[in-house]
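I'd like to ask some things about the structure below.
One chain of protein is taken out of this complex; the other chains stay put.
Order as written gives the chain letters A, B and C; numbering starts at 1 within each chain.
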């Protein structure tokens, strides 16, 4: 089971649409997957599910268990202020350590309205996941100017290079 | 007015103690300062004060205004999972852009229970602040094994090198 | 005196052309400058001017002195293999430490044939210069797809945004 994390809690986020698009690529490879949408996290989880409260928030525990039970992950990461969204790191800070990460494998996808495609965000996340003992696939597509390169209504990527990169990454993750 | 940000919402955090210690160093330089303690943020601010809710959370707006009105900052940054706490980035994601950052100046201090002193966290934050247009002082003390190097009760740094680095950084920030 | 470093030893490098373009911007601000072209380094300097040979290569010492005597720098950084050219870091490794860096100031410009504009290179260099005690200007133009955005013959930038960013950065460096 591959878990796809839509890396923001913004409503109607393109990250969530891209998560569903990624899921279709995985379906084509007969790889079962599920999506975790950070917009569904309990709104106060940063205060009720971390540190000494760790494990005590029943709603957050459902997400925690899903993450603990998965061996492979796809992180869909929008660029906020030159890096990943804070909420994504807070989510990571709330997971059981190191069992949620150690010797697991993940694929990272960056997206941005601007021209950088979240390149620095993916670099920062690689540092974090490697620190936590999780291997990161070398290929990390950086989907710059995402709005011009997807059909938001149909939930399709229109840029053929972007499509090819994601297909390649999905295949690599399944084989990783 | 220099604003010191205690970079975590963990209760009784060493970051808050270090913020108060840093404030004493600034007092000695006759530099007025205030502390923002992230543990006092509204618990659901990640969902009620960002994106389309930006500016609508009155409690969060008080913090926003303080950040907007300051020109210089000290960030006290504990190491969580090989980087900064997610809550700190979420706080940054909630600030008014770019007016809270552009052409302002900041000093970064890292701390960790382990041996790294939040080195990668400070690198990631530098990327973020530079992206936002804020200059970062080159000197970034990395206070590794912080518990062995401070008197937690008396709120004093006991390691003379750590003390010297912070004194030097505080002086540089005032002159920056 | 501002020293502009053309960050590669490749012959006829675009970095050198951009260094001359940058110099014109500085001329317009009445800021005197000089260019150091890494293609003019002694070819074996990595073996004859570093470590225990430090200071013994007379040809390299000329560059060393120029760097030691300057207070402000512009680094023109092409993207090689996802970061800066190795030769640029070797050049830095050969400089007198810390007097060539400590409390000095620099501006970084990235360029690439591809779409990233050397973003990671500039992040890595910022880490290095901050470690060495040199302040880095927050604004770091990333000149992606440089060949399509300059007139190589006339040595002019044609992309108006790129021009504006460099003008702004040059002004900031002079005032830094």
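We take it that a contact is a pair of C-beta atoms (placed from the backbone, for glycine too) under 8 Å apart; a residue touches a chain by one contact, two chains touch by 3 or more.
Just so we're clear, the structure is a prediction, and the values are computed from it rather than from any experiment.
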Could you tell which one of A:60, A:73, A:129 or A:162 touches the chain left off the display?
-> A:129
Full-complex touch with the removed chain, picking from C:67, C:87, C:111 or C:173, is C:87
Would you write out the residues of chain A that touch the absent chain, in ascending order?
-> 103, 123, 126-127, 129-140
Absent-chain interface as seen on chain B, which is shown | 115-117, 119-120, 123, 142, 144
Touch rule applied to chain C and the missing chain gives residues 9-11, 43-44, 46-48, 50-52, 80-93, 97, 120, 124, 127-128, 130-132
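Just so we're on the same page, only the chains that are shown with their structure count from here on.
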Interface overlap for chain A and chain B, more than half of numbers shared or less than half: same or different?
-> same
Fitting chain B to chain C on CA atoms, where both chains share a sequence, rotation angle to nearest 5 degrees = 180
Note: chain C sits from chain A at a C-alpha centroid distance in Å of 36
Rounded Å distance between chain A and chain B, as computed from the means of their C-alpha atoms | 27
Two or more other chains are touched by the chain A residues 120
